[in-house]
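Take a look at the following structure, please.
In this view, the complex is presented without one of its protein chains, the others remaining in place.
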Amino acid sequence: MSYPVGARVRVRTGDPDHHTRMPRYVRGHTGEVVAVLGRWPLPDDRARGIDPPRVETCYAVRFSAADLWGSGDHTVTADLWESYLDRS
Amino acid sequence: MGGQTGFGPVPAGADAGPPFAADWEARVYALAAILRRRGLFNDDELRDAIERLPPQRYLAASYYERWLGALETLTAEKGVP
Partner (left out) sequence: MTVHDELPAAARTRRLEERLIAAGLASDEEIDEYLTRLYTSASPVNGARMAARAWTDPAYRDLLLSDGNAAAAELGFGGLSYALRVVPNTSTTHNVIVCTLCSCYPVSLLGPSPGWYKSFAYRSRTVREPRAVLAEFGLTLPGDVRISVWDSTSEARYMVLPVRPAGTDGLSADQLAALVTRNGLIGTALV
């Protein structure tokens, strides 16, 4: 599964007990893919010494402040690996 | 840490000085880069080691004290004598 620019994606929930680069404040929230970034090893695997680590596409995903915090007119874009996301 | 409240104003004035407040901070930064380059650990293991510092220590330590703690953790875990 890969996401094109413009796709609506939802960040997975859950609180892994290992290192991850999925910030807490976006978990469970839906955003829009604004850029497809590179294919990079998953930090979750690299931090645990899993060899070889999964290599996945990373996406720049934009969220609205109103959605994240209930107020504000700004947007926040976070870079998220594919396994952090589901199609919305 | 995004969105967490209670941290007060940004120390915006605290950047007129040098990037490292003391020699040891610069040396910690350099050691991290050298050890990463040597393959003792990777970036994600370093970040993980910082995150694994006990919460009170994480919050009480300065930025480079956290790096130092992480390097001490990793050198021990990787079996450096």
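Which chain is which? They are A and B, in the order written, and residues in each are numbered from 1.
Criterion: a contact is a pair of C-beta atoms (placed from the backbone, for glycine too) under 8 Å apart; a residue touches a chain by one contact, two chains touch by 3 or more.
Every value quoted in this text rests on a predicted model; they were computed, and no experiment measured them.
Q: Considering the entire complex, write down the shown chains that touch the omitted one.
A: The chain that is not shown is in contact with A, B.
Q: If the missing chain were put back, which residues of subunit A would it touch?
A: Residues 21-23, 25, 35, 37-38, 40, 58, 60, 65, 68-69, 72-81 of subunit A touch the chain that is not shown.
Q: Using the touch rule from the top, list residues of subunit B that touch the missing partner.
A: 1-5, 7-12, 14-15, 19-31, 33-35, 38, 40, 47, 50, 54, 57, 59, 62-65, 68, 71-72, 75, 80-81
FYI, only the chains that are shown with their structure count from here on.
Q: For subunit A and subunit B, let me know how many angstrom lie between their CA-based centres, rounded off.
A: 24
Q: So in the complex, which bits of subunit A are touching subunit B?
A: 18-19, 23-26, 43-44, 46-49, 68-69, 76
Q: For the complex, give me every residue of subunit B touching subunit A.
A: Residues 2-3, 42-45, 47-48, 51.
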